[in-house]
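The complex appears here without one of its protein chains, the remainder shown in place.
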Amino acid sequence: MSAKDEASILRRLKSIEGHVRGVSRMVEEDQYCIDIVNQIGAVQRALGKVSELVLDRHLHTCATTAIRGDNPSDRERVIEEILDVFKSSGRR
Amino acid sequence: MSAKDEASILRRLKSIEGHVRGVSRMVEEDQYCIDIVNQIGAVQRALGKVSELVLDRHLHTCATTAIRGDNPSDRERVIEEILDVFKSSGRR
Amino acid sequence: MSAKDEASILRRLKSIEGHVRGVSRMVEEDQYCIDIVNQIGAVQRALGKVSELVLDRHLHTCATTAIRGDNPSDRERVIEEILDVFKSSGRR
Partner (left out) sequence: MSAKDEASILRRLKSIEGHVRGVSRMVEEDQYCIDIVNQIGAVQRALGKVSELVLDRHLHTCATTAIRGDNPSDRERVIEEILDVFKSSGRR
């Protein structure tokens, strides 16, 4: 991962950590349940965005290298990994 | 929310915060992208579980009170809120 | 369900059936995989919209009746059912 991509991903994760702390505060302050559920949804979507960035890097680097490489079992492995990510993306 | 439910939800959120920090560490240590994506998926599912607990409480308390109450616009409001949660639950 | 709601839901399901047949045709004609995957996604979202309409009706009718009723186990049952729908909505 390039230093710039990494910095952007780390910044997003830092902000997500703060967002989770904010949700804890909402629970402590007995805020309205639906508002809490909506904030949790926002955190989940922010995490989804980070996943997309990491996957974007992966496809442009490791996955491309393996698929362009001469080792059929490496190729098969990266393809299976991408499929698994797609399968589990429906279960959050 | 009962004190016991609240404590359980706060404990889960605390653990999720640590999990997000763990993902940052994985990024800093340049761990394998697919492992990072899978850990992010685990955090999203843990957040989904917290949403379920908060919604469970909501349906048993505020929502039940409003639906059993005599104010039709209150009833309508809580029903719309539940529908909105359902709609946005497909977009994470 | 009112006759009007039912007609609207049946119309949507009819159109979804045709959409699924269209996807079969795309497969038979060897169309581009990504276009097929995107059409399947469109069918899934159309089904999600039907679910929302059915759930809307449910909350305004059966669920409201049960929650306003005097039978605590009926109340509990409808609440559990709504929670189960929410839980499984994350797994599509």
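Letters A, B and C mark the chains in the order given here, with residues in each chain numbered from 1 onward.
FYI, a residue touches a chain if its C-beta (ideal position, glycine included) is under 8 Å from a C-beta of that chain, and two chains touch if they have at least 3 such contacts.
Bear in mind that the values here come from a model prediction, so they are computed numbers and not experimental data.
In the full complex, chain C touches the omitted chain through residues 1, 6, 9-10, 13-14, 16-17, 20-21, 23-24, 27-28, 30, 32-34, 36-38, 40-41, 43-45, 47-48, 50-51, 54-55, 57-58, 61-62, 81, 84-85, 88-89, 91-92. Considering the complete assembly, chain A touches the hidden chain via residues 48, 51-52, 55-56, 59-60, 63-64, 67-68, 75, 79, 82-83, 85-87, 89-90, 92.
To be clear about the criterion, only the chains that are shown with their structure count from here on.
Centroid to centroid, with C-alpha atoms defining each point, chain A and chain C lie 28 Å apart.
Chain centres here are Cα averages; for chain B and chain C they lie 22 Å apart.
Averaging C-alpha coordinates per chain places the centre of chain A 17 Å away from that of chain B. The multi-chain contact residues of chain B, meaning those touching 2 or more other chains, are 48, 51, 55, 85, 89, 92.
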